[in-house]
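In this view, the complex is presented without one of its protein chains, the others remaining in place.
When the chains are written out, they are named A, B and C in that same order, and each has its own residue count from 1.
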Amino acid sequence: MTLIEQLRAVNTASAYNRAAGFELLAADDGKCELAIDAKPDLLNHAGVLHAGVMGAMIDTACGFAAASIVGAVVASHFSVNCYRPGKGQRFIARAEVTKQGKRQLFASAQLFAVEDGKDDVLIAGGDVVLLVA
Amino acid sequence: MTLIEQLRAVNTASAYNRAAGFELLAADDGKCELAIDAKPDLLNHAGVLHAGVMGAMIDTACGFAAASIVGAVVASHFSVNCYRPGKGQRFIARAEVTKQGKRQLFASAQLFAVEDGKDDVLIAGGDVVLLVA
Amino acid sequence: MTLIEQLRAVNTASAYNRAAGFELLAADDGKCELAIDAKPDLLNHAGVLHAGVMGAMIDTACGFAAASIVGAVVASHFSVNCYRPGKGQRFIARAEVTKQGKRQLFASAQLFAVEDGKDDVLIAGGDVVLLVA
Partner (left out) sequence: MTLIEQLRAVNTASAYNRAAGFELLAADDGKCELAIDAKPDLLNHAGVLHAGVMGAMIDTACGFAAASIVGAVVASHFSVNCYRPGKGQRFIARAEVTKQGKRQLFASAQLFAVEDGKDDVLIAGGDVVLLVA
């Protein structure tokens, strides 16, 4: 299996990721793109993307970005800045490893709302601290 | 409606919270207890609670803790410390407002795994910064 | 040397800690108390404790709390919630390890402003993720 096939198998092996509909678009060389289609079960009482889903996408995208260079990792800390209400047909997290150490990696992600015919809108950003598993 | 009835109506009005199965056990005077039963769709590839669900519970419990004293709020930042793998039959977040300002509140939560006949196990903790809506 | 003497030697060996005036009041069993007297060089343009000093005290107190159980540590991440302007004659950080792992520890601290004849006032709180060195 290629690296992306291996990481997609991990994505599929996660019941949460399957249920939420996480699609692993790309993961290579410390970077990752993870997408999700908007659907009712992801929304909060105000009808916008639940902050928990923002966090899940940022955590997951950063995890795959790190896994693309060191294999299995486990998140020890993550944080999320909620910039704007998450309105859109689709959401894409773009993550990148910012520092690779022997025992620990740091990664950051930005989360965008995507609509046909419109520019992507940055709705959240976040950081993750990961331990090599 | 009493306060808890109002906040439970908000919880039920959130499609995400319904789909995940968030139960608002208590919310009063800046404190909140939020519970969820373990089910396959909440687990990651390793078979433990997905970090995104940890974040969603911490964010949501802190939101209700804040809402119990000031009404509508919106999270601007949250962070999660992942202490232990989340294994259990049920998970309970206990949140508390740590500082109430005019425009902004801070809240903290601890997330416990609960099993019959065992002590609760602290699996994660986190902080949320909220704006009065 | 006793544990507190060893940790006080580390405190004294830090030029920053000496210059700032950090006093290590106690450090044992995963807990720590660190104090500082207010002085002009610690204040920001508004005449209150600089947020950077809040962070330094929280980071340092959490470091000593962790060092009291595992020896040398290094901070990988820390965060600070700024609750109130830091006004006082003296400031005390009270830190505690919240989770001890083999490779990594988590600690939290609260920072109080102290004035003679008044109740301590909570001015900031924060979390630190530490690696065993």
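Here is the rule we use: a residue touches a chain if its C-beta (ideal position, glycine included) is under 8 Å from a C-beta of that chain, and two chains touch if they have at least 3 such contacts.
Remember, it's a predicted structure, so these values are computed and weren't measured experimentally.
Colleague: Write down which of B:Ser14, B:Ser79 or B:Gln110 is the residue touching the left-out chain.
Modeller: B:Ser79
Colleague: Which one touches the absent chain: C:Ala27, C:Val80, C:Ala95 or C:Ile123?
Modeller: Answering carefully, the residue with contact to the hidden chain is C:Val80.
Colleague: Out of C:Val10, C:Leu25 or C:Val121, which residue would touch the omitted chain in the full complex?
Modeller: Residue touching the absent chain, from the options given: C:Val10.
Colleague: Using the touch rule from the top, list residues of subunit B that touch the missing partner.
Modeller: Counting only subunit B, the missing chain is touched by 76-77, 79, 103-104, 106, 129, 131.
Colleague: Would you write out the residues of subunit A that touch the absent chain, in ascending order?
Modeller: Within subunit A, the residues touching the omitted chain are 79, 81, 83-84, 98-99, 106, 108, 122, 125, 127, 129.
Colleague: For the chain that got dropped from the picture, name the residues of subunit C it touches.
Modeller: Against the left-out chain, subunit C lists 10-11, 13-20, 40-45, 50-53, 55-57, 59-60, 74-82.
Assume only the chains that are shown with their structure count from here on.
Colleague: Among the chains, which is located farthest from subunit B on the basis of C-alpha centroids?
Modeller: Max centre-to-centre separation from subunit B belongs to C.
Colleague: If you fit subunit A onto subunit B using the CA atoms, what's the rotation angle, as a multiple of 5 degrees?
Modeller: 180
Colleague: Measuring centre to centre with CA averages, how many angstrom lie between subunit B and subunit C?
Modeller: It comes to 28 Å between the two C-alpha centres.
Colleague: Just how far, in Å, is the C-alpha centre of subunit B from the one of subunit A?
Modeller: Spacing between the chain centres: roughly 21 Å.
Colleague: What are the residue numbers in subunit B that touch two or more other chains?
Modeller: Only 79, 81 qualify.
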